[in-house]
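For this view, one protein chain was removed and the others were kept in their places.
For reference, chains read A and B in written order, and residue numbers begin at 1 within each chain.
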Amino acid sequence: MSKIAEVLQKHQGPLLDEWMKRLLEGSRRTDLISDKELKAQATELLGSITTSARSGKVSEVNGPEWSATREMLHEIAASRAKQGFTSSETATFVLSMKQPTFSAVRSEFAKDTDAQYQEIWAATTLLDKLALLTTDEFLAAKEQMISRQQEELLELSTPVVKLWDGILALPMIGTLDSARTQVVMESLLQAIVETNSKVAIIDITGVPTVDTLVAQHLIKTITAARLMGADCIISGVRPQIAQTIVHLGINLTDVITKAKLSDAFALALAKSGRAVVKVSEPAARMPGREA
Amino acid sequence: MTQAATETLPITSASDIVAVRQKTRELAIQLKFTLVDQTKMVTAASELARNALEHGKGGSCQIEVVKNGVREGLRLMFQDHGPGIADLDLAMRDGYTTGGGLGLGLSGSKRLVNDFEIHSMPGQGTTVTITRWK
Partner (left out) sequence: MERIPILRMGNYLLVTIQVDMHDRLAMTLQDDLTQQISKTGAIGVLIDISSLEIVDSFIGRTLANIAAMARVLDAETVVVGMQPAVAITLVELGMSLPGVRTALNVESGMELLQTSRGSFARGMQDDSSGN
């Protein structure tokens, strides 16, 4: 049974001091975290590791005895990720505890080299595992951040615009992928319901390429809109895209397409029983135009 | 993978299909699925429950919340005591039906969920497991 817990407990003070010394010397990101905060985290972590180690189980960190420590490392990793630390800086926080721990072990078992070896081995495997765990948590936190940012970007880049009563436009810009088209589909359909629009114009002028998957998504969106009672027009179809669509054998016979957004709008107006009429006198002067 | 609550619902009559839908909806809401994801899962449950009833001569549905690391999900396992499916590939094809329906139950449900597993042997009934992750 490992005596690591006792060692950590007994030599807590000097261990912490030496650990801090190493942390402050190393790649110190004073711009991201204060000394005081660092010391607080280190103290808390050391305490948690000591408690968990008392269970005697120091070769496996996934059990219930280590859940409090895992939780703490999760917090530390998540906050480091948010603050902009690198994954190695984060892992180093844990790994730099090794040297001080080995010193503590050596002074504790000064006369017993076997015990020294045992405990140093136990300590190094333990800290390695904790450091790896921290790295995993760091990566998970980073991934979460990225996906949240992607979501926000998605929402910003797919605005639904009301062109007229009952006519919506969805200008799509940039490459379309599966996730994005899903979001687009849902927000368009929602907008159709909320604005009572019978026509939606999906403009793909700003879309560089359309592949089979994207075309399928667009067709699904159009079918769903039709089920709800609205019609869609695809506009902004560039010659290259028209070629791609034919080459890929995508069937758009049920879909109305227009090369220009203005044509699509004119059609939408006609379908909703409206026309644009020229009046004899312009209604008012535009501001800024002086006679 | 750790698992939380498990509940088994019988599928012996048409009203049981509604019960399966409602329970699925309840748990999907609890897990805070988006409305679209809820609808997809409940619809898939409805299709498979009906399959179990009509082709499978009745059976049961085991519904549970599952966890995979940090992810949470909803899993439904439909078991029936029917004649089983001889040709799974054929059965999974859109439009294939032995019951005068539209043949979209199995293939359609697969598209509505994240994980889809089906086991069936002639004479031994069919088990379909579907999972939707948050």
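FYI, a residue touches a chain if its C-beta (ideal position, glycine included) is under 8 Å from a C-beta of that chain, and two chains touch if they have at least 3 such contacts.
Since this is a predicted model, take the numbers as computed values, not measurements.
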Of the candidates B:Ala52, B:Val65, B:Ile85 or B:Leu112, the residue in contact with the absent chain is B:Leu112
Please identify, in ascending order, the residues of chain A that touch the omitted chain? 185-186, 189-190, 192-193, 196-198, 220, 223-231, 254, 256, 258, 263, 266-267, 270-271
Identify the residues of chain B touching the omitted chain, counting contacts across the whole complex. 14-15, 17-18, 21-22, 25, 35-36, 38-40, 42-43, 46-47, 50, 94, 101-102, 104-105, 107-109, 111-112
